[in-house]
Structure formats: structure tokens, C-alpha cells
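Taken from a larger complex, these chains appear in their original positions, while the remainder are omitted.
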Amino acid sequence: DRIGIEEAVLAQPKSVGQIAAIIADAMAEDRRLLLTRLQPDQHQALPAAQRAALDYCAMSYTAMLGARPSPRDMPRIAVVSAGTSDSGPATEAQRVLAYSGISATMIADVGVAGLWRLLSHQDSLQRMQVVIVCAGMDAALPSVVAGLVPGMVIAVPTSVGYGVAAGGRAALDAALASCAPGVLVTNIDNGYGAACAALRFANAAGGFT
Amino acid sequence: DRIGIEEAVLAQPKSVGQIAAIIADAMAEDRRLLLTRLQPDQHQALPAAQRAALDYCAMSYTAMLGARPSPRDMPRIAVVSAGTSDSGPATEAQRVLAYSGISATMIADVGVAGLWRLLSHQDSLQRMQVVIVCAGMDAALPSVVAGLVPGMVIAVPTSVGYGVAAGGRAALDAALASCAPGVLVTNIDNGYGAACAALRFANAAGGFT
Amino acid sequence: DRIGIEEAVLAQPKSVGQIAAIIADAMAEDRRLLLTRLQPDQHQALPAAQRAALDYCAMSYTAMLGARPSPRDMPRIAVVSAGTSDSGPATEAQRVLAYSGISATMIADVGVAGLWRLLSHQDSLQRMQVVIVCAGMDAALPSVVAGLVPGMVIAVPTSVGYGVAAGGRAALDAALASCAPGVLVTNIDNGYGAACAALRFANAAGGFT
């Protein structure tokens, strides 16, 4: 938080014991805490008192401890996703923003194979300061979105898929090679990173005042 | 031609001597001939008489020998390309079709970063029986096209680009992972293959009559 | 279905709850439904009433809801597979076609290491308008088939195998690099995509009448 962004705890590679100790410390010191990639079986294995204190979301593998700031709509941020399968990282981004008091607009299931679905949101999207676009498979969505809006576009490639799409490298490369100018990209499935970048936007747009 | 598709000569890996011998044979027997991937320096090194007899196109690296059938509009085939850089394979497809007497509709520079360009051709595209889509970089175009048209969609990923796009693997994987149903794909830069597939369509749609 | 191809539901990445909701909607509205990549354990976890209503096939991971059109033999489509291991995607293609009322000819276990097996089907294959070829490992079959038939050839590389064949990239690359002209390729294991392309063929060959 020396830079205005609270570090989250990356839970997945940690043992349940390690995670419980981190939570216990925070509870003892009455600190807020954000955990990412906390797997359902890890969550299930935590002490009951910790589970009761945590706000856990199994779709995004995130957990939060402590009060949340009342949400505000500024800066204007949208989280757009192409298909049902991209809802994990999209929700991760949404909740990380919520943890910092920002309420993002969610726009789901607007993959480019049915353009009219995306175009019906065009006006709303053009008013956004930051648009986070979660897309797997061919990740065509960030390119189309970036051609429509003047704000920042952050692509989160997702890993769901099979064949050449499995693991998300195809989606990642498509996002990096986007034919639209100024698309920025995070690691595969890194909704957390996209949200942190949006927090940096908030820092910077506020002029550090 | 046992299957109704004349084999072309893949010139690039052959020596000039080998190519000249193949052309000489065809000229002696008064046969038509189609050469693909004939590099400018290979073409330049051929005997003057052969150069005079060939219809060579440096953009698509194709050369044709002999009379061309008068072009017809059926089946209805379009060759769509995303950017200037995709014009090589697009022109290759066009000329291979022309060699078989089919006049394709060319639609260029309709990359998805500026959707209105593509949408202005929507009516024409929806009447096509086969749409060949040449696209490099993120190859988002085949997915968008396939969402708009009922006919066959053949994606030709192209190799121009830098970074993760260099060589065309990113475009290939994006085309294969397309979120639109029924997109078929050729090897990178294989406009010839796409045209041959369209000829197979003509064979099959004609019912082999 | 704006383009004459009904969208299927890609079940594998969805939660059982999401899938059940989609099926419930369709049942409530008396709509037909096609699900692909529905894993046995996902299927098993659905409500009994939904399981009873679904026609599920564990080999191809497909499920259908609602009446099926009476099957017809036109257009003439064959689904050819190289080995026992390719029967998953082959059956997926067959059932997606059946869902649209097309009865395909199935030709199995004709890998090129025993050429006589394939050659015994040569006459039948040459009458087909579309031949879908499912093959893993070295995926030599599409090249041999495409040398024998005048119709459309759609290769579906399959993922079964070990060592360099594991995951299907070797089969995919072999199909894309086919030495036979006009072979088109889908993503690995994408029998659904091949069937959709065949439906596009039916659309286009019918002239959109």
C-alpha cells in the first residue's frame, strides 16, 4: 500500500495452514484482507470461525475480510465478457474493485459471433473511462471493443477452451496482436491484475491529490 | 485432375532449372500451368521466352500459363481481407479461382477495429456461397464474418506481423478457436488451399454432374 | 439461428447449476436444445427429470432435447475415422448432423497403415459431397482421402495419443500442412465445428432458397 494499492494474498499455492495463519493475523489486528485464487477445497478446510468471517465467492475464487467501503461509480469502469466461461475472471475483477469501493458496470455474454449483442451496449461503453474485456478462445472481443470506445481498454485473456484454445495462450496472443490501437493486456485469467491497473488509473487520473 | 482439381506447381522450394523444365514441358505439350509461391527472383531468372508466356503477379507470387476460361460469377465466392498486409494470400486465392474460370468478389481493408467498414458490405456477404477470409494479427475477422453470413466461411490466417503475430501462429490459433460455429481453416498464407476448397465446393454443390 | 445454424451450448466449462437452468428454460419454452462436451459427471448431476428428457451419448459428450427431424440423406455426407480412438469426435459430428436432420454415412477404423481398409470404401467416398475425416496421431488420413475424392474434405484432428501426439497439435499441424489440395481443418476434437461447416455447405449448396 506504499503505492496506494493494497497487496492481495495469492492463496492457491499456499497450504491451508499458511492461509489460516495469514487470516488469523489479520483478524487479530482487525485488518482488512483480500485473498485471490482461493480454491473451494482450501476454503472448505479453513476453521469455521474464519469461514464465517470471510465473504467468499466460488465463481471468482476470491475472499474478503472486513468492511467494504460504500461503492461509488467513479471512475466509470465496465467489465465486459464474451461468454459464460469468462465469468470467473470477470467476477474477480469486479470484486477486487468492490473491495476498493468502486462499483463497476457488468456486461456479459457479448461475444463477437453475435455482434448485435455488443452493439446494443455501445453508448454505455463509450462513456466508460476503463473497459476491462475478458475473453477466451479467439479473443476477438478486445479488438472490436477498442474500435468502438475512446477510453482505456484492458484485455484479460481467459484459459477456458479446448484444442488450441486450452490454457489461454491463443487468446493471449490474439489480444497482444490486436489490430486496434492501444489495447493493453494482462496475464491469462488475471482479473485481479486488470482491477489493480484500474486502481492505478484512479490514482493517476486523480492526479495523486 | 483425377478429382477435378488441377495440381499447381509449388515453385519456391525448387531450383530455377527445375521450374524452367516444368514450364518447358507444359509449353511443348501446349498444356496450361499454374505456379504458386514463385518468388520474384526465381521469376526473373527464367528464360525470357517463358517470362513472356507467363502471366505473373508479384503480389501473390502466382504465375499462369495458357488461356484462361472466361470468368463466371457462379458459385458466388467472396475474398475478404482485413488489411493491406493480407492482400498477398487474398490475391492468390482470387487468381487460383480465376485460373478455373471463377470470378470472385474482392472486399479489402475491412478489419474489425473499424466495424462500419465491414458492416457496409453485409448484404453482399450474406448472398455469398463461400466467403474466404484472409486475416493476420489477431484474426478476429473470420469470427465476425461467420456471425453474419449463412454460407461457408474459410479462414486463411496470414503471416505478416511482429512480436507474437510473427509467422502467423497467433492468427492461425485464433481462427481455429473461433467462437463462431463452422469456421474452417487453412494453413498460414494458404490462399491456394482456400481456393481449391472453393473448387471442391463447386464440384460438390454441382452434385458432380 | 439468424444464419440458419442453431447455436449449441458448450457445457464443459459451465457449472451444473448453469446447465440445468439453460435446460429448464428450454423445457419451459418447449424449445429444442443441443449440448456439447457435457461430461458424464455433469450429466449425472442434472435433475432426474432433465436426464429423462435428454438423449445423452457418453462417447461424444452430446445431449439433445426435443424431437429430431426425420433424417434425410441429402446432402451426402460421410464421417470417416482412422482408429477406435477417434470415435468421440466422429460421433459428435454425426449427432450434430442428426440434430439437423441429416443422416451421415459412418466409415470407421480405416487408418492408412492398412490402406486396403480405406480403398474398399473408395466408390462410396467418391460420391460424397462432404467428407469429414477424424484422425489423430500422424493424421495422414485426410491427405489420402483428399487425393481420392472430388468433394469437400474437412479434417478434424483428434487429441488422443501420447508423446508428441498428446493433445493433438501434431495431428492438427499435419492436417494443416496436408500435401493434398483443398483440405480444410477445424480445431482439435471439434466434430461440432465440422458438422456446422457441413450445415453451411447445405445452406450454400441449396443457394439459400
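Order of writing sets the labels: A, B and C. Residues in every chain begin at 1.
In this text, a contact is a pair of C-beta atoms (placed from the backbone, for glycine too) under 8 Å apart; a residue touches a chain by one contact, two chains touch by 3 or more.
Quick caveat: nothing in here was measured; it's all calculated off a predicted structure.
Engineer: Whole-complex copy count for this homo-oligomer, where the file places 3 chains?
Structural biologist: The number of copies making up the whole complex is 8.
The definition used in the following text is that only the chains that are shown with their structure count from here on.
Engineer: Over half shared or under half: which fits the residue numbers at the contact of copies subunit A and subunit B, same or different?
Structural biologist: The interface of subunit A with subunit B is built from mostly shared positions.
Engineer: Taking each chain's centre as the mean of its C-alpha atoms, which one lies nearest the mean of all protein C-alpha atoms here?
Structural biologist: Central chain is C.
Engineer: Could you state the distance in Å from the CA-based centre of subunit B to that of subunit C?
Structural biologist: Averaging C-alpha atoms per chain gives centres 27 Å apart.
Engineer: What's the distance between the Cα centroids of subunit A and subunit C, rounded to whole Å?
Structural biologist: Distance between chain centres, rounded to whole Å: 35 Å.
Engineer: Roughly how many whole angstrom separate the Cα centroids of subunit A and subunit B?
Structural biologist: Distance between chain centres, rounded to whole Å: 41 Å.
Engineer: For subunit B, jot down the residues that touch at least 2 other chains.
Structural biologist: 146-148, 172, 176-177, 181
Engineer: Within the complex, which stretch of subunit B touches subunit C?
Structural biologist: Answer in residue numbers: 3-5, 7-8, 75, 127, 129-130, 146-154, 172, 176-177, 181-188, 192-193, 196-197, 199-201, 203-205, 207-208.
Engineer: For subunit A, which residues are in contact with subunit C within the complex?
Structural biologist: 59, 83-85, 114, 160-166
Engineer: Where on subunit B is subunit A touching in the complex?
Structural biologist: Residues 82-83, 111-115, 137-140, 143-144, 146-148, 161, 163-165, 169-181 of subunit B touch subunit A in their complex.
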